[in-house]
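Left out: one protein chain. Kept in place: all the others.
In order of appearance the chains are A and B, and numbering begins at 1 in each one.
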Amino acid sequence: MKQNSFTGLETRKVKILRILATVAVGVFAILCIFPFVWMLSTSFKYEIDVMEFPIHIIPRRVNTGNYSYVWNNSDFPLYYLNTIKVAVITVIGEITVSTCAAYAYARLRFRGKNFLFMVYLATMMIPSQVMLLPKYIYFSQLHIVNTHFALILPGLFSVFSVLLMRNYFTTIPFELSEAAYIDGASHGRIFSQLILPLAMPGLMTLLLLDFTWVWNDYMNPLIFISNEKLFTLTVGLQRFQEDASTSYALIMAGATISLIPIIAIFMFTQRFFIESFASSGIKG
Amino acid sequence: MAHQKMSMMLRKEERAGYCFLLPSLLGTLVFIIIPIAMSLILGFTDWNPMRGLSGMEFVGLDNFKDMLNDDRVHAAVRNNLVYTITYVPFTICIALFIATLLNRFTYFKVPLRMMVFMPYVSSLVSVATVWMVLLYPDMGPVNAILHNVFGVENPPTWFISSKWALPGIIIMAVWHDVGYYMIILLANMQALPRDVYESAEIDGANAVQSFFRITVPMLSPSIFFCITLATINSFKVFDQINIITKGGPGFSTTVLVQSIYYYAFQEFRISYASAIALLLFVIIFVFSFVLQKLEKRFTAF
Partner (left out) sequence: MRKTAIVFFALVLSAAMLFAGGSKDSSSEEVVINYYEWDVPNQQFVEDFMKENPGIRVEVHTIPANGDKATKLDIMAMSGSDIDVMPIADGDQFIRFEQGMLAPLDEFIERDGFDMSNFGSYAEWGKGSDGHYYGIPYRATQTMVYYNKDMFDAAGVPYPEDDWTWDEYIDTARKMAAWGKDQRIYGTYTHTYANEWATIAGQVGKWYTEDGLCNIKDPAWVRALETRKMLDDEGTQMSYGQIKAVNAVINSSFLGGKEAMVTAGSWLVRDMKNKEKFPFDFEVGVAYMPRYDESVEGLRSNYSASVLCIPQNSQHKEEAWKFIKYYVERASDAIAASGNLPTYMPAYNEDIVTTFCSGSGLDEAYGEKFFNNDVQLSTNKIMGPDGAKYMQIINDEVPLYFTGEKSLDDALNTIEKRVNEEIVG
């Protein structure tokens, strides 16, 4: 049985099982892309046709002008660059900072660990909305309001990332690092040369989730950035919104373009996932 | 000798621990903990930001007493509890199920993963619109199925009914977040040793058996992590509700974060909003505490 999965030969039962699984997930997956389909379809419509009911997925009259309008009639390319800048710096910094901290929490013993960990966990229990005003006052004192630092610096220290990586690191068998330590490797080496490579799927997941957040963050850029030259995509796109009026067609055209990097990152991260196949399930 | 060597190792380990933690700890203190502390202290004050720090007046528990007579907050607590208690099990179970299938069983793994993750990255406006259409009361797709296939006489009117708006929101939220937890679980499944499955297969375990005998027990720390995460996040729910029902009809979908936002930025009762945040904090804390206890129990077996 076992060999079958490697030679690519599968029993009929395995095949049926896999087809069933594919159909089950497939049905759910199709439901999941409805909003994306709507987005895409809206981005090719005239505003006047957007909120029609029942919905026409294939636009009755196709308007390709939304994309060129979004690209040319705003600082869209600049917003794109800003977002890339903020996202790349934040994500790289955040991954570095949080994997280090997660390593300490997951695999090292030190006094105060449990207390500090509880503090970390507790910070996640405060809704960000209540902090908007105190944070604005405080960040003004730090002179980082209206700069990208107001987005990047708090982003570097995401507690979620620490928790996620801590969880992942704890799943790696401790015997591995103990053996290396007895062989004389420092904690730095164990971390960077043993644990990190083993944690690739976890790291890639972190990369994906972090990137998604920073990329889609709306409230922070809205509140902390006032200079239009520093806007990120989410806020920049909302500029097509007019008072008592909507511009879904334009916003969705922009949203579709801004989704491309996320899809690219997703595809990239999945390359680090090993494909394992069920070879059986089957006897009996 | 051995003892000394041991303690030296421990001391080295401790030092390494602090070094690894330091950058994160400093940053978290400056950019996360200080603003949080500032916000929470306000809960015990009566503060108009326009009067500056000198205008801050400590009022003890007055804000909390006010909450006792606040229908909006009562409704919010109730809705939050209903939301979390239904949302978390559904989300995690479905995510676990789909992750398992996507990890080892299906064809087209990467495209399917991408599709399931899609709601999480799609613009919230498009998500809201699609669900408003799906749940359209007058023979929208869902109600048409309920009526024609299951023979439901008066299908729910969903977002415009005070009875069905919250269930509608929960269904949408589960669907929206499954991909997110699926991704986390999937990564953790990668760490499960493959040979365990293979030997189980040789021993004749079928797919269902190996799921309950291997996947669930070995994955249990990660499952608990996801449950904790989902619990915390679900208590902080705001965006989806704010874009679809704005807490209505009546107070039927009002949640705590929305009350916080309302009091802080519609009525400018900043201190009161902070006090509600403290209440929310306590509720989440209790839930996380219980979860941790449960996890210890569960993993001990």
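We adopt the following convention: a residue touches a chain if its C-beta (ideal position, glycine included) is under 8 Å from a C-beta of that chain, and two chains touch if they have at least 3 such contacts.
Just so you know, these numbers come straight off a predicted model, no measurement behind them.
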item: Touching the absent chain when the full complex is considered, from A:Ile33, A:Val50 or A:Ala199; value: A:Val50
item: Which residue of B:Ser161, B:Asn206 or B:Gln292 touches the chain not shown here; value: B:Ser161
item: Hidden partner chain, residues of subunit A it touches; value: 46-53, 65, 69, 96-97, 100, 132-133, 136-137, 140, 142-147, 149, 153, 186-189, 191-192, 219, 222-223, 226-228, 235, 238-239, 241-247, 249-250
item: Those residues of subunit B which, in the complete complex, touch the missing chain; value: 16, 19-20, 22-23, 26-27, 30, 48-51, 71, 128-129, 132-133, 135-138, 140, 157-162, 248-251, 265-268
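The working rule: only the chains that are shown with their structure count from here on.
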item: Whole-Å gap between the CA centroids of subunit A and subunit B; value: 16
item: Subunit A-facing residues of subunit B, complex; value: 10, 12-14, 16-18, 20-21, 23-25, 27-28, 31-36, 38-40, 42, 49, 98, 101-110, 112-123, 125-127, 129-130, 133-134, 136, 175, 178-180, 183-184, 186-188, 190-191, 194, 197-198, 201-202, 204-208, 210, 221-222, 225, 229, 232, 235-236, 238, 256-257, 260-261, 264, 270, 273-274, 276-277, 280-281, 284-285, 288
item: Residue numbers on subunit A that touch subunit B, as the complex places them; value: 1-2, 17-19, 21-22, 24-26, 28-36, 38-39, 42, 53-55, 97-98, 100-101, 103-105, 108-111, 113, 116, 119-127, 129-135, 137-138, 153-154, 156-157, 159-160, 162-164, 167-168, 170-172, 186-188, 191, 198, 201-202, 204-205, 208-209, 212, 216, 248, 251-252, 255, 259, 262-263, 266-267, 270, 273-284
